[in-house]
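Accompanying notes for the structure given below.
The complex is shown incomplete by one protein chain, all other protein chains being positioned as in the whole.
In this document, chain identifiers A and B correspond to the written order of the chains, with residue numbering beginning at 1 in each.
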Amino acid sequence: MNQTHPIPVIGILNVSDRASAGIYEDIPGKACAELLREWLSTPFELDYKVVPDEQAVIEVELKRMADVIGCALIVTTGGTGPAARDVTPEATVAVCDKLLPGFGELMRSASLKYVPTAILSRQTAGTRDRTLIINLPGKPKSIRENLEVVFPAVPYCIDLIGGPYLETRETVMKAFRPLNK
Amino acid sequence: MNQTHPIPVIGILNVSDRASAGIYEDIPGKACAELLREWLSTPFELDYKVVPDEQAVIEVELKRMADVIGCALIVTTGGTGPAARDVTPEATVAVCDKLLPGFGELMRSASLKYVPTAILSRQTAGTRDRTLIINLPGKPKSIRENLEVVFPAVPYCIDLIGGPYLETRETVMKAFRPLNK
Partner (left out) sequence: MNQTHPIPVIGILNVSDRASAGIYEDIPGKACAELLREWLSTPFELDYKVVPDEQAVIEVELKRMADVIGCALIVTTGGTGPAARDVTPEATVAVCDKLLPGFGELMRSASLKYVPTAILSRQTAGTRDRTLIINLPGKPKSIRENLEVVFPAVPYCIDLIGGPYLETRETVMKAFRPLNK
């Protein structure tokens, strides 16, 4: 980060053929934005985009948000299932330097409390330089159920990769940072 | 699927040097067939094969069952451990378009309730076009313990990849399909 401590930017990438064609309203992206505003006390800006389920397009957007905008965090929604058009995890794996399998494991395990089809989600997470990328499902209800279980580890993860220091509203979302590494 | 709604085919591939040499009886394959008949109310046909623990041979069979026979589902048994001859997951990864890590995670997690050596199983699952492939262990008792935890998600997964609509006998196996995607 530079000397002037710019406001952190968080990217929200809604991956959906129908939302990008204007057939559906972008509800998943709005659900993410609302959760981030509810949980984070640190001021942040959003970089927001809706794209179709095309791996090359998703990769270009993830790279732009990470490398050009310098997002501390990018959350994607949708495209994580087994259907032919679901390619968000492939795009994520392709642009990440390091994968974090624990995110997908915990989100699937948490979702299993609600639906047995949670195992069909191929969502993952990883880092690209100083940006943490997390895949989320497309359903707004599932977005909260998934993001709330991994979010306590998100600010410390961003610390570790050299991103901005994010603080949460402890009453609604308690971030965890180990006292000594 | 074509207009005439052909009977769905399910492939059972028993991977075992000893069973393929006729030294052992093919108990794992029979255990799978019995479970499928117990759980599925939709009529189906079986495509059944016993092969040795040779990656190239397993791949050829998986491709034949998927591409030539058009299986909606293939279950493999055996060859998922850490021993030198255990190569079923490698063959599965090689032929799949998409991997579904949630299957292996849940099956190992469920098996851990029975034996601490459950973590030695490298079993996975994935899709090849319209075919879902699931690795199972070789022991009949473990086959049930593994397949019963993931099976509630199997019919919906097959829906999502464009396969036939499978129904289960709800009293013994409750499949789950979300009301709206």
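Brief remarks follow.
The criterion applied here is as follows: contacts are C-beta pairs under 8 Å (C-beta built on N, C-alpha and C of every residue); 3 or more make two chains touch, one makes a residue touch a chain.
All figures in this text were calculated on a predicted structure; none of them were measured in a lab.
Contact with the chain not shown here comes from a single listed residue; of B:A21, B:A56 or B:L112, that residue is B:L112. The missing chain lies against chain A, touching residues 98-103, 105-106, 109, 127, 132, 150, 152-153, 156-157, 160-162, 176-178, 181. Within chain B, the residues in touch with the undisplayed chain are 81-84, 86, 90, 101, 104-105, 108-109, 112, 115-122.
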